[in-house]
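Of the protein chains in this complex, one is absent; all others appear in place.
Coming up: subunit A.
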Amino acid sequence: MAAAMPLALFVLQLLGPGGWCLAEPQRDSLREELVITPLPSGDVAATFQFRTRWDSELQREGVSHYRLFPKALGQLISKYSLRELHLSFTQGFWRTRYWGPPFLQAPSGAELWVWFQDTVTNVDKSWKELSNVLSGIFCASLNFIDSTNTVTPTASFKPLGLANDTDHYFLRYAVLPREVVCTENLTPWKKLLPCSSKAGLSVLLKADRLFHTSYHSQAVHIRPVCRNARCTSISWELRQTLSVVFDAFITGQGKKDWSLFRMFSRTLTEPCPLASESRVYVDITNYNQDNETLEVNPPPTTTYQDVILGTRKTYAIYDLLDTATINNSRNLNIQLKWKRPAENGYIHYQPAQDRLQPHLLEMLIQLPANSVTKVSIQFERALLKWTEYTPDPNHGFYVSPSVLSALVPSMVAAKPVDWEESPLFNSLFPVSDGSNYFVRLYTEPLLVNLPTPDFSMPYNVICLTCTVVAVCYGSFYNLLTRTFHIEEPRTGGLAKRLANLIRRIRGVPLL
């Protein structure tokens, strides 16, 4: 930025006095909420929703004035005549079998679907331009959306907001499954929030924790909604949602307890002064039904019960705008502890880091008698850097054997023996008492076939072409340019000489 300079006041003849407008009610409002749901698998899901509502027609007029509604998105609505816009970025996959049904559904990668106003004449052109602009706003590769991956669904995607007619000609839908979601997508998303990430629930949105999760999905939904009960005019609603699933074993060091600080490495300190509602909901349903008991700290002031996704749920509510919630301790760190003593088990998992350390998974399990226990680990095949392949990559890559260390109850009670005196073959592993003995088993090493690229393909093609051309062309050339003439045989071959020899013996004329 070049030098800035103070300004000499230039006096203008301004007409009329500056109008002091009356204090009119704000035309936009913000509600924010966070739902924390402990999942059946032991993981914890956190779902943020920020809803900005703006009582404005957002028509294409010369001047537009923004307060809570972000200018970047408002300009899009008016420039491209949008009726609805739904954009989501997702990393990972919501595992319904382990986690139950999600509040907000989104496919892996980037998904964009847009309803245009029926005044748009060239929908495809607007769609193309819009995806390019969005790709700039959210730092994503939405610019790869083109006619090859755009569809116009006729049944599945109905407008979520107010809609008079649903002519599917104005709908466009595209998914980019490859899109990798990362911090650079989160930062512009956070910038759209009125309180940025300075106050309210958004202080919890710390990128390094949010992306250290099993599932991360952030979305922007824009739609028109009714301004009042009779629906005489419309308002625009912007919902920014973010759902993450924290892996309990990584964040909780193997325990199922959690707290805001442990998940987000932040606590809530103050409400966003612009929000008209700012709440944290904690799902405490399961623990009443199970015989497990748990303790939420600090105790909630109110609870909320409703049927959500087909099941009756109970939520503890923390209202940040309620001064008592935060003032007690200057911050709010919701904690959840399991009261029942943990099972006699232990799981230690240390995730791998590429090219630095391998995975380590240790489990302490008490096996029932006559049972089969299967431990299976899913893995994904990945391509290595091409210099990292061994000289014979098709042989596969070894995964070191797993280890099973066990104390097996002994059939016969052995008498305690003198440690020094016993034979050497029996005294490496110390045995505490005679009732069981120690066994360590190793499994076979695993040979994993990783995908290997064809390292020599381009060279092969060139060589093959070269050979084919050389052979065909060379033989043709030889055929056509060489001179062929009949060689007069001077002396015959071996067969002829032999025949002549026999003939001479027999006295028959020579050949």
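Quick note on the criterion: a residue touches a chain if its C-beta (ideal position, glycine included) is under 8 Å from a C-beta of that chain, and two chains touch if they have at least 3 such contacts; residues count from 1.
By our rule, contacts and distances are computed from a predicted model.
The listed options are "Ribosome biogenesis protein BOP1", "GPI transamidase component PIG-S", "Sodium/potassium-transporting ATPase subunit alpha" or "Eukaryotic translation initiation factor 6", and the UniProt record of the chain not shown names that protein "GPI transamidase component PIG-S".
The hidden chain makes contact, of the residues A:Pro194, A:Pro224 or A:Pro300, with A:Pro194. Within the whole complex, the absent chain has one touching residue among A:Arg97, A:Arg381 or A:Arg482, and that is A:Arg482. For subunit A, the list of residues touching the undisplayed chain reads 1-21, 23, 62-68, 70-72, 75-76, 78-80, 133, 136-137, 191, 194-196, 198-199, 270, 273-274, 462-463, 465-466, 469-470, 473-474, 477-478, 480-486.
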